[in-house]
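All remarks here apply to the structure that follows.
Yeah, one chain of the complex is gone here, protein chain that is, but the others are all in their spots.
This part shows chain A:
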Amino acid sequence: MTPYIMFMTKSFTSQLAYRSDVWLRLLGNYFAILIQVEIWRSVIGKGESFGVTIDQMITYSIINTLLVALLLHGVSGKVDGSLKSGSIAVELIKPLSYPLYLLSDALGQTLYKFVFTVIPSLLIAWLLFGMLPPASTVSLIGFVAALLIAMLISFLLGYLVSLLAFWFMSHFALSWTLGGLITIFSGSFLPIWFYAPGWEFAARMLPFQYLGYVPAAIYLGNMSQVMLWQTLLIGLAWIIALLTIVQWLWSRAVRRLIVQGG
């Protein structure tokens, strides 16, 4: 077993200790979906809006609520904790790549959430609100690919914030800002097609749309085939760009590292 797979399993199993959490999360997701469904029912009614039916909008809301739950990881919180307690020293003396170590921990959490939150929530939502199947096989394949891209971009953004925290010694304000940007530009609450042209352009130029709008739009078949592959390629380009930035930042950040508490 490689150490990274071990860290992933460890992070997965350590989540099992909080079993009552599972029920609360299911309840939380149920309410989040319910509220959005009610809003869209009153906005769209039985007809169509911007060429989108109410059923599509409900599916969009379900996918996005579950994406938010899935992509939530504590990477910047984890790095912040190690920086403040000084336990980063212990992590750095091991023959491990620090980002891969963090990624495997995040993936363990994601896997746990997928099994214990997303799948049950999906079943509940499908039974109670109805959910459309993927538009086509291509949509389904594209959706899975978009999901993987979303997970990597979300991790890299969190890691980016935690590296910036080396300069500020606290990640809170940065994480808060990142959260705000994701809420606005991912289109997870309000689909990008409702945006005014200026805002829509901004959202399409930024990586945040991959965390909400892109996977849902691909699932619903709102993109032409050409556009789908193009979008996925740009997503990969974003991953490469973020990786480069993160690598460079790390090389600068270690110089600023101060180990607290001797």
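Note that a contact is a pair of C-beta atoms (placed from the backbone, for glycine too) under 8 Å apart; a residue touches a chain by one contact, two chains touch by 3 or more; residues count from 1.
The rule we apply is simple: contacts and distances are computed from a predicted model.
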Checklist outcome for this item: Among "Putative ABC transport system permease protein", "ATP-binding cassette domain-containing protein", "KipI antagonist" or "Cytochrome bd-I ubiquinol oxidase subunit 1 apoprotein", UniProt's protein name for the complex chain that is not shown is "ATP-binding cassette domain-containing protein"
Item to check | Options A:L16, A:V115 or A:L257, residue touching the unrepresented chain | outcome: A:L257
Checklist outcome for this item: Per the whole complex, from A:P3, A:G28 or A:G74 the residue touching the absent chain is A:P3
Checklist entry - Which chain A residues touch the hidden chain? => result 1-3, 6, 10, 86-90, 92-97, 254-255, 257-259, 261-262
